[in-house]
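Complex shown without one protein chain; remaining protein chains in place.
And now, chain A:
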Amino acid sequence: MMESASSGLLEAVAAATASALHEAETSLPADVNAAIGRALEREQDPTARAQLENIRENIRYAGERGLPLCQDTGVPVVYLTLPPSVPATADLYEAVAEGVRRATAEVPLRPNVVDPLTRENTKDNTGGGMPTIHVRPGEELTVTVLPKGAGAENCSRIAMLLPSQKGEIARFVAETMLLAGGKPCPPVVLGVGIGATFDGAAALAKEALLLSIDEMDPFEQDLCDAVNALGIGPMGLGGAVTALAVKVKRGHCHTASLPVAVNVQCWASRRATRKVEVEQWT
C-alpha cells in the first residue's frame, strides 16, 4: 500500500535530485558568483587576475552551453529534509540514487565512484554509501545536492584539539590551507565544523558549505583574514584572495573534547535545492 501511495512521490524525488544536480553542475549559486566578482575587484596581481578572469569566462561558457563547470563533476552529497508525513524509507534513498543515475547520463557527469580497494568504477556515480544522504526533519520535503570534487575534498582535515586550545582553531584552519596550497583550486570556500564528535565535526564542516557566503560573522571573517594573509592566491599562483569565505557551524561537544574539521571547497562551490510537493500523494 505504501509503495503504490508513494510511487509518485518517489518519482518526484528522483526527478528533483536529477534536476538539482543539473543546476549545481552547470551554474554557480548567486552568492558564489558575487564573491568571485568581489575577488576580482580586490586582486591587483596580473597572474591572479588572469585566473579569476578564466574562472568567470568558464562560468559563462558552462552556462551558455549547459555543460559542467568542471570536469570533476564530483561525488554527490545529498541533504534531505522530510516533513512528518514522509518516512525515511529505503525506497526514498533509492529514489535519490535513481536521480543521481539520471543526472550522470543526462548532464552528463563523469563517472567518479569506485570501490575503495579494487578501484572498480560503478559507472553511474552510485555505490555503497554513495550518494551520501543526510536526512533531517523539516516542514517541507527538500532535496539539496552538493557535488564534491576530489581536488578540494582531499585537502580537508580534522583535529581533535584539547579544550584549552580554542585559540588554536585559526592556526589549524590556516595551516590546512598552507598545506593545500594551489591543489584545491583556490579561491576556496572553507567549511569549518567545531564541536560535536569526530564524525559530527566533519558533517558540520560540510554542512557549513551549504550556508550563503554573502556575509561572514566576525569569527568567520577573522578566520578568512588569517587564510588570505598567506598570499596563496587563485590557483596557488599568489594573490590577495585565497578564500572567498570561511563559514562555521558549531555543535555542542564532550567537555573533554574540541573537534575541529575543515572541509575545503574549490571556487566551484556547487549546490542547488529543489522542493518537492508532498500533499498530492499522501
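Miscellaneous remarks
Everything that follows uses one rule, which is that a residue touches a chain if its C-beta (ideal position, glycine included) is under 8 Å from a C-beta of that chain, and two chains touch if they have at least 3 such contacts; residues count from 1.
The rule is short, and it goes like this: contacts and distances are computed from a predicted model.
The listed choices are "Probable aminomethyltransferase", "Fumarate hydratase", "Branched-chain amino acid ABC transporter permease" or "SAM-dependent methyltransferase"; the UniProt protein name belonging to the chain that is not shown reads "Fumarate hydratase". Only one of A:A15, A:L40, A:V135 or A:L161 touches the absent chain when the whole complex is considered: A:L161. Only one residue in the set A:N33, A:N58 or A:T273 touches the chain that does not appear here, and it is A:N58. When the missing chain is restored to the complex, the residue among A:G37, A:P87 or A:P108 that touches it is A:P108. As for the chain not pictured, it touches chain A at residues 46-47, 50-51, 54-55, 57-59, 61-62, 65, 67-73, 108-112, 121, 149, 151, 154, 159-162, 164-165, 168, 170-172, 174-175, 178, 181-183, 185, 226, 229-238, 266-268.
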